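Just passing along the structure, written as structure tokens.
Left out: one protein chain. Kept in place: all the others.
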Amino acid sequence: VSVLHVLDLVGVFVFAISGALVAVERELDWFGMVVLGLAAGLGGGAARDVLLDIHPPAALHDGGYLWSAVAAAVLVGVAAPQIVRLTTAVRLFDAAGLGLFVAAGTTTAIRAGVTGGGAVVVGCVTGIGGGVLRDVLAGVVPVVLRRELYAVPAVLGASLVVVADKLDLHGGGVELSSAALVIVVRMLAVWRNWHAPAAGSSWLHRRRARRGEV
Amino acid sequence: VSVLHVLDLVGVFVFAISGALVAVERELDWFGMVVLGLAAGLGGGAARDVLLDIHPPAALHDGGYLWSAVAAAVLVGVAAPQIVRLTTAVRLFDAAGLGLFVAAGTTTAIRAGVTGGGAVVVGCVTGIGGGVLRDVLAGVVPVVLRRELYAVPAVLGASLVVVADKLDLHGGGVELSSAALVIVVRMLAVWRNWHAPAAGSSWLHRRRARRGEV
Partner (left out) sequence: VSVLHVLDLVGVFVFAISGALVAVERELDWFGMVVLGLAAGLGGGAARDVLLDIHPPAALHDGGYLWSAVAAAVLVGVAAPQIVRLTTAVRLFDAAGLGLFVAAGTTTAIRAGVTGGGAVVVGCVTGIGGGVLRDVLAGVVPVVLRRELYAVPAVLGASLVVVADKLDLHGGGVELSSAALVIVVRMLAVWRNWHAPAAGSSWLHRRRARRGEV
């Protein structure tokens, strides 16, 4: 059992907690909690494996991923109020999960022969896909598309791995640097309350203002 | 043409009826009715085949599945009010479809070399995935995550196949026992009005009560 594998399981666990918490918020049942936990924890990696033709997906092959996600859902089921209060810790773990998933996903894509831009996409899908699946299943617009500065650190981290690969740099050092970059930028965004600009907000606002809708 | 294949086509047909009925409820157009019929009838099996790298998916390879789903949508288009009245029959067929899909999906996953927990997940995805896709496309939170005791029979049925496999029991008898277990538990849940407990409802309720929201 390598350190990276343990970090990977921690990432699944933390993402699964985010899924189970959404199920509690949306007042789904216990099964919905487990499903959203599995979707959030394993969805990004499964999407990566399907896109890259890695079979069977790690989530199905390695029981550790599955039980990690189920354990997170059960933990939320019995201790949701305590977890909700640990806001900073949850966000830090979530940023760590994002960083690890983006770094690992981008590296896997490069190894599978995907070009630079495609590897960035696969890395972001690995890091963000689980949260998107969680939100689509819960019937809300994915949070990553709406407010949080969540995607920018993912793109930066994935790009770092791709640039390193162009410079013929590989290995655990690159992955850890990429994950660290993601975590630092993400936590800065949380701490300083940074947000991505709204898409075309200025002209939309002006158009509405002209129509007297604002 | 084996008995199991005919049962499989019946499962697709019944699930496709559920999809077409959702389209009628949501006031979509005729094409939406066919698409939701196809999604509900074929989505679970297609997701299973993509996850397990079975190509081409049975839904594309075997025309019978496709026409079974299209026929169900057309039937709903011309006879929706009559079908809606057959509540018990529709539910019984739906439970039968669930049982057959779960049993077949879990067996396929085990044959593809997936581990026990993963095979249960694939079995449940096969049985439930079509309904989830139907609801996501129709813009509602999947019913299986919300109210109905639908997932518990699926998990039980899939687990039966996995346990039988550990005991070196295989073949049609195991699959039929699994399907029967799913059908009996599901129909008991319908008949006795069993529901899954809400996720973390107790603490959420208490928190809201403290805030005076309830």
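Points worth noting:
Note that the chains take the letters A and B in the order they are written out, and that residue 1 is the start of every chain.
To be clear about the criterion, contacts are C-beta pairs under 8 Å (C-beta built on N, C-alpha and C of every residue); 3 or more make two chains touch, one makes a residue touch a chain.
Computed from a predicted structure; not experimentally measured.
Only one residue from A:V34, A:L51 or A:L100 touches the chain missing from this view: A:L51.
Residue in contact with the omitted chain (choice from B:L36, B:L145 or B:A179): B:L36. Although one chain is not shown, part of chain A still touches it, namely residues 50-53, 109, 112-118, 121-122, 132, 136, 139-142, 144-147, 150-152, 195-201, 203-204, 207. As for the chain not pictured, it touches chain B at residues 20, 23-24, 26-33, 35-36, 38, 46, 50, 53, 55-57, 59-63, 66-67, 76-77, 80-81, 136-139.
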